[in-house]
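With one protein chain removed, the remaining protein chains of the complex are shown where they sit.
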Amino acid sequence: MIAVSVLSVFAVALLSPLLFRRQNNNISPWLIALLPLGLSAYYISLLPSAAVGNPLTFTRPWAEALGASFSFRADGLGLLFALLISGIGTLVVIYARGYLNQKDLALFYPWLLAFMGAMLGVALSDNLILLFIFWELTSLSSFMLIGFKNEKEAARSSALQALLVTSAGGLAMLAGIILLGMAGGTYEISALLSNRMAVQSHSLYLPALILILLGAFTKSAQFPFHFWLPNAMVAPTPVSAYLHSATMVKAGVYLMARLHPVLGGTDAWTYIVGGVGTLTMLIGGYLALSQTDLKRLLAYSTLSALGTLTMLIGLGTPLALKAAVVLLLAHGLYKGALFLVAGALEHETGTRDVTKLGGLFRVMPITAIGAGVAALSMAGLPPLFGFISKELIYETGLEINLWLTVAIVAMGLFNVFIAIVVGVGPFIGKQTKTPNKAHEVPFSMWLAPTLLAGLSLFAGMFPGEVSSLIISSATSSVVGEAVVVKLKLWHGINPAFLLSIGTVIAGIALFFVRNSLRSVLQKFEWKWGPGYLYNYALEGLMNFANWQTRIIQHGYLRYYLRVIVLILTVSGAVALWRIPSVNLISSFNDSNTSNVMFYDVMLAVLILGSALVAVLSPSRMGAIVALGAAGYLIALIYLFFGAPDLAITQFAIESLTVILFVLAFYHLPKFQTFSSASERKIDAVISLLAGALMTMLVLVAVDVQIASSISHYYIENSLPLAYGRNIVNVILVDFRNLDTLGEITVLGVAGIGVYALLKFRKGKE
Amino acid sequence: MKMDSLILKTTARLLLPNLLLFSLFIFIRGHNEPGGGFIAGLVASAAYALYSIAFDAEQARHVLGIETRLLIGIGLVLALLSGFFSMFGGQAFLVGLWIDLPLPSPFNKVGTPLLFDMGVFLAVVGVTLTFIFALEEVK
Amino acid sequence: MNILLPLPIIIPLLTGIVALLAYRSRTAQRWLNVTGSTALLIATIFLLIGVERNGIYAVQIAGWLAPYGITLVADLLSAIMLVLVGIIGLAVAIFSLADIEPADETFGFHQLYQFLLMGVCGAFLTGDLFNLYVWFEVMLMASFVLLALGGDHGQMQGALKYVTINLVSSAIFLAALGLLYGTVGTLNMADVADKFSKELSAQESGLINTLAILFLIAFGIKAAIFPLFFWLPDSYHTPSVSVSAVFSGLLTKVGVYALIRVFTLVFVQDMDLIHNLILIIAGLTMVTGVLGAASQMEFRRVLSFHIISQIGFMIMGLGLFTPIALAGSVFYIVHHIIVKSNLFLISGVVKHMYGTLKLKEIGGLYKRMPILGILFLVVALSLAGFPPLSGFFAKFGLIREGLVQESYFIVFVSLVVGLLTLFSMIKIWNEVFWKELPEHVDIPTSAMNQAGLKILFAPIVVLAFITILIGLGASPIFDLALRAGEQLLNPSIYIRAVLGDSP
Amino acid sequence: MTILNMLSFGLLIAAFVLAFARMIRDPRREHRILALDRVVAVDLMSTLSIGLMILYAAVTGQTVFFDVAITLAFIAFLGTTAFARYLEKGKK
Amino acid sequence: MKYFILNIILAIIWSLLEEDINASNLIIGFILGHIVLQLSRRALGPSPYLYGIFKAIDLVLYFWVEIFKTNLRLVVDVLTPINYMKPRIIAVPLDVTSDAEITALANLISLTPGSLSLDVSADRHVLYIHAMYAEDKNKVIRDVKGKLERRLLEFASPAKDNS
Amino acid sequence: MNLLSEILMFIGAFFMFVAALGVFRMPDIYMRLHANTKSATFGVLFLVSGAAWHFWEIAIVMRAIIIVIFIFATAPVAAHMLGRAAYFAKAPVWKGTLSDDMKDKYDPKTHELAGIQKNHKPTTAKSKRDKQDD
Partner (left out) sequence: MEVILAIVIGGLYAAGIYMLLRRSLVKLLLGLGLISHAANLLIFTAARLTRAASPIIPVSEEAFPASYADPLPQALILTAIVISFGVIAFALALSYRTYKIAGSDDLDKMRETKE
């Protein structure tokens, strides 16, 4: 049933275009939304059994030789994600109906749903290979959705960038998964979880860890792989909200959380994951400060949140992990809402520039309320869920050390500022003039943000219920053993709370000096960041590829041939050199070589002479004659060494070949010397070396005899069994007649070819 | 450009039947003495090639009387066919089957390898003449 | 099996001959081509089933004992390759009905096509090295003509290089054969293997190593490995799309097959050096191929360079030389043949739509033909090794075995190459499907009618479906490949099947 | 081999060498004429080959050589004729 | 009729090739000869005097003494200084008319001392020869016409002689 | 009996040598053709006779006769073809050549050879020995 829940999404994705075949079908999005809604309900129904440590599982064998299996497992962490995915997914499906026009929806929903299915797969897979498959599918659907407005160059290049970065990480992760499988002896996640000791003491642990983290970091846009995420904001806003804030970017976080029980707890883990997370948290928040584009602002703040999550998982204390799980949920709710609000604002006003937005509360009150509540959650004010989350994070920092606390507080400060800029700023003050005249958005578009904001409020009000329903079991999954989490809204006045008050006040203060803050920060803008490096590397790669291809695939046939001949000569010579006791001299007086007659020498000299004449001849016909002479003389050799059939054939073929040459050369140009004298010298040296190699090979081959020839069989059986005295002919038409059949086919094909080439006239049949 | 040589034409006309006879001779003797389908085919082609040089390709085609590509096909068919007989008898492809005929040697033993060789002969003639005629007809 | 084994040679030969005899009737030739290809597919499927159930098949053609006559052998590798010939043969035969120009048909396309299939099948079936040479020549000659058929400028330039370099390869092969025969006095692969497996002197094994190098070069040229692949990217984009498609699917794979065959059966003693060499070559082949593809801006040239890159993957398994690695190679070959041919077929549709394949002069096809877009995406991503398509499992097996064998460098290379493959597939996607049609370009009023388009689409859809199927059904196919790999690493089974118990 | 036969062989070999010398002599002449001269030389070589075969047949007792000689006689004439014909045509 | 004669000749040649003139070889030779003649029919068609060619071959054998002289002469030529020679290219008017006769004559001339046929004019009235010892051009023409052409005419078509 | 065959063969070989010497030595192509046509064929005649005598069986004698007939029938034709081609190739005649009746008798276009009565116009441009290929 879990498997079905995942696959059903793909099935609907495939079929959804059919729903849009009729024009103006307003119902279809609602019908589609029923699927994630139903799934949400289904996943909620699975929560109780997950909470008691008895998650639903499903396993079918699949590609066993490779270690892949079709297994799913719905534990707390998985279900938390699945609910985020299906829940926010439901809202985004509805939201998209208002945001996009009818024509685009038919191309949009399949990919949105494909993404949803893939993401559910990631969350619920219990096999690393299976997880990887879904993982890559999220990259693909993300690619298609980022590039949704594909007529724009920016959309295409951003989509490519996101795909390349996440796929690169994905490939590293694949190697990591394989190493992990080798270390842990299985790809089944639930089985690996019980193999922690074996894995961590294995020599492959560190490479596996690093490679897997590469996958996680790229997917979750951790520094220095973060640059693709802000660029991905060219996607339609529902996509940004859903993929690039609430779900897909958290896949990396999910993976780290998922594998924490196996891989976590070591120094390497703590320093790498914690360090990268902290860095990303600060950089994301800092970069957000100077942004004025709503979506980019949110994107950078998402980076900061992802960094926070990573940091918490890296720290790995029970408190940190608890904080991580809570932040996961809280962020999904408030950031999703804010993104959708941003989309609504853009949809209505025609701009996303926060400096151009103001006083919209009066025309868009419902949106404004949703935005405000979400912003308050993000800023970490009670009684919203964001408050609980932030308090936990502050406590985590305080629990560990001062420096971490400072970093975390800075993050908190940035969050307050961003929340106000995005969720409050556009609605207060004097109404500004915008490209479009703003109205309240339709129901389909305000439903989602307000509902998400409402959920933030709900979760903040009833933390105990939320934690017993899902947070506990999710945290247990991350910790690796059963833990009970009891969340409370109010912890009393403690250091964390005091810090909260401080950050809120400071954040509000910052908001009032926002314009000067931006102008200062923009001066320090960071040009040489990883994004720049990416472009530089890509360009460099292209240049290198072009250069390499020009060098190798230059189109000069004779240089191709030179390379081939040289490789043959060098490798052949090396191989010959390696033969111990190659004694070429032995061939001269070897008993199994035949004696030399004086006319043999003459024939040999004349053959070589003819070949030389053919090479040096200034005249084509003269060269052909010399070639023919060489052929005749070779035929004589065949004759003298007992091969009359061969000799006759050679004579006949030679004459016919010569005729063909003559006939063809009549229509071809005369000999010209194109190449320079030095080229000719080089070629002469190469040819002579190759020739020398062939000579040596023959000598060695004549000298070595591993087994005697099978020919005695033909001699013995030709007459009694094949009724022929000419054994060569009997071999051709009987013993090895398949060769001959192939050979006359070659001839026949050559005939067809010659006919076609010579008779073909374009357009004439 | 028509370059008639009366002497060559007369000679070619004379040689054609003789060369063909010789070609048949080495074809039939091929199983027991130097020769066989290949060589015979080449000699026969040489005969027609000579004719085409003395006259021209068109007249040589006329004397040949059959489209050369068809000759290739027929040759291949014969060779392939000779392999089928054994398959009908449940044996492998291309196994030689022989029958005795009450004729003088070398006609007393007739078998599928000879049919095969015949195919080779015709295919070689077809191909070689396709080459030569097509090249000669190039304008 | 007496009947079944030679059928993959007989069927296309007979079809080709009948088509040749029917040279006057274009219609008859078209029918013959499709009918013959269908029959070939059926025969190969039966053969695979038989080999899968009963083990290696061997038949002595002309009925002579094993090392003396020519043996046709089908082990799992051969049988799998043959089925692929059947599939691609039929797919392209159908595609060609709407793709090939009537003039090319009149001048023998269908005949040549069948002779090409015959050569390929023969190469996969034969157990004799000289016979392999003959089938190579059949295949090459047919490919020469197909490449040149139509005879425009680019084609001739490509054909010249293709022909010359392949002839050089044949010459090296022939020389190697001559030396081999002089050394061991036999040509039957099993017999050669048997004789090589005896106790050998240092000089003897030294010569065998030298011969192995010659075979590596000869087959390497045909397989288009680094740095012997020049002929491929200069020629494969020039002929008609049907021809490119069948070339890309089958021809280089014959070279790869030959490499696998001789280096698992004949040259197996003391081959560590060769295996390492093959691994290095595999890496360089992958990298140079994929970089070549990255530099191209013509649909079919991108695809051509990718063939090279993927040849690297196919021989990587040979270099690693374990059952799973060889299974990976076999799986990769299966996947590649289906996918690469299909990409060429898709390029054919594009060519029919736009009259060109220069990426700069194409655009906006996703909106015009979304289904073609999705088909392309499926196939292209499979080529890039995207899960869960066929290419993923192919690559996965190889990478896993590379890691197990601690050949980290080749694994690294193959991962990077996978990424670059993705990059250039996306380049095609962006340029052909997403980008808007450049303003200065006019779309030719397509001469292709709906019926024609349907013929073009049918094989594309089927092949794409097979790609997905191979991915989803990876398990049975990988098991089959694994058994093929195990067979390959146990040459004694093969030798016994050919020579009998007492050779 | 008797001395007389040996002498015959020697004469034929010498003849071959002379014919070959004709082939490589004066290579700077006008191309068509050079080619024609070479054809004459090769035509002679084929006749010499026939002679060599006959002699060899008599010396070794292998009558097979007669069959080869006949074929060569047929075939060489064809080659010479073809050359002459196309050298007559000259440059296109 | 001429085909029949040719056919019998071919049958005899066959038997000789087969090394034994007996009934079966003659029959087989006749059949094969027939096949061959059928194959050559279109080539042979236009020549009414073809059988004469076979007689001309006999003529060549008949004149082998002539040839012997030729060669002795040539030995001398080849081994002595070249200046002794007086070559010319000479036009010889022809009396023979048929293809076969002209060809036979040209060939005989080439095989006999000091002369080599180069070509026949398109109107078939003139044979151009290259003569090695042609101080007196007319003597060469006289020799050719008197010794060779006359004998050939007598041999090939005796009826003409009687008239 | 053997001696006779050896002597015959020696004579044959000798004539062949003479032919080769002639071909090597003669000053123009027409004179070389003389040597090639007469001496070589004559050499074959003797060689073949010697060998036929040596074997003295009907099969060999028959083959010998065929060889001789064939060579005698074709060698002059080959010489004719080559001589004609040489003329078109404007192969120079030896400086000692006294006269040339065939001069300007060939039509350079149709290659038709005129009889005694009419001449084809000599084309000065054509008769010039320009360095043309083949």
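To keep things simple, chains are lettered A, B, C, D, E and F as they appear, and every chain counts its residues starting from 1.
Assume a contact is a pair of C-beta atoms (placed from the backbone, for glycine too) under 8 Å apart; a residue touches a chain by one contact, two chains touch by 3 or more.
Please read all numbers here as calculations on a predicted model, not as lab measurements.
Asks: In the complete complex, the chain left out here touches which of the visible ones?
Replies: Computed over the complete complex, the missing chain touches A, B, C, D.
Asks: Could you tell me which of A:S8, A:Q102, A:T355 or A:T657 touches the chain that is not displayed?
Replies: Residue touching the chain left out of view: A:T657.
Asks: So one chain is hidden, and I want to know which residue out of A:A154, A:V484, A:L533 or A:V601 touches that hidden chain in the complete assembly.
Replies: Touches the omitted chain: A:V601.
Asks: Of the listed residues A:M461, A:M694, A:A707 or A:L721, which contacts the missing chain in the full complex?
Replies: Hidden-chain contact among the options goes to A:M694.
Asks: Taking the entire complex into account, which one of C:L47, C:A123, C:M139 or C:L177 touches the absent chain?
Replies: C:L177
Asks: Which residue numbers on chain C touch the omitted chain?
Replies: Considering the whole complex, chain C reaches the absent chain at 130, 133-134, 137, 141, 144-145, 148, 151-154, 156-157, 159-160, 163-164, 167-168, 171, 174-175, 177-179, 181-183, 187, 233-234, 237-238, 296-298, 300-301, 357-358.
Asks: Tell me, which residues in chain A touch the chain that this view leaves out?
Replies: 549, 553-558, 561-562, 565, 587-588, 590, 592-597, 600-601, 604, 607-608, 611-612, 614-615, 620, 623-624, 627, 630-631, 634, 637-638, 640-646, 649-650, 653, 656-657, 660-661, 664-665, 667-669, 671-675, 683-684, 686-688, 690-696, 698-699, 701-702, 709-711, 714-716, 718-719, 725-728, 731-732, 736, 739-740, 743, 746-747, 749-751, 753-754, 757-758, 760
Asks: Given the full complex, what residues of chain B touch the hidden partner chain?
Replies: Those residues of chain B that touch the unshown chain are 32-34, 38, 124, 127, 131, 134-135, 138.
FYI, only the chains that are shown with their structure count from here on.
Asks: Please indicate which chain is farthest from chain B, where distance is taken between mean Cα coordinates of the chains.
Replies: A
Asks: Counting C-beta pairs in contact, which chain pair ranks first?
Replies: If you count contacting C-beta pairs, the leading pair is A-C.
Asks: Of the chains present, which has its C-alpha mean closest to the combined C-alpha mean?
Replies: C
Asks: Comparing centres built from CA atoms, which chain ends up most distant from chain E?
Replies: A
Asks: CA centre of chain B versus CA centre of chain C: separation in Å?
Replies: It comes to 36 Å between the two C-alpha centres.
Asks: Based only on mean CA positions, could you tell me how far chain C sits from chain E in angstrom?
Replies: Each chain reduced to its C-alpha mean, chain C and chain E end up 62 Å apart.
Asks: In chain B, which residues are in touch with two or more of the other chains?
Replies: Correct list: 1, 3, 5, 7-8, 11, 14-15, 33-35, 39, 42-43, 46, 49, 53, 69, 72-73, 76, 80, 83, 93-94, 96.
Asks: Chain A: which residues touch two or more other chains?
Replies: 619-621, 644, 648, 652, 655, 659, 663, 667, 670, 734, 737-738, 741, 745, 748, 750, 752, 755, 759
Asks: Provide the residue numbers of chain E that touch chain F in the complex, in ascending order.
Replies: Per the touch definition, chain E meets chain F at residues 16-17, 19-20, 57, 60, 64, 67-68, 70-71, 74-75, 77-79, 82-83, 85-91, 93, 103, 106-111, 114, 116-123, 125-126, 128, 130, 132, 134-135, 137.
Asks: Contact residues on chain F for chain E in the complex?
Replies: Residue positions touching the partner: 15, 18, 21-22, 25-28, 30-31, 33-35, 37-39, 41-42, 45, 57-59, 62-63, 66, 69, 72-73, 75-77, 79-80, 83-84, 87, 93-94, 96-103, 105, 112-116.
Asks: State the interface residues of chain F toward chain B in the complex, per the touch definition above.
Replies: Contacts found on chain F: 73-74, 77, 80-81, 84, 109-111.
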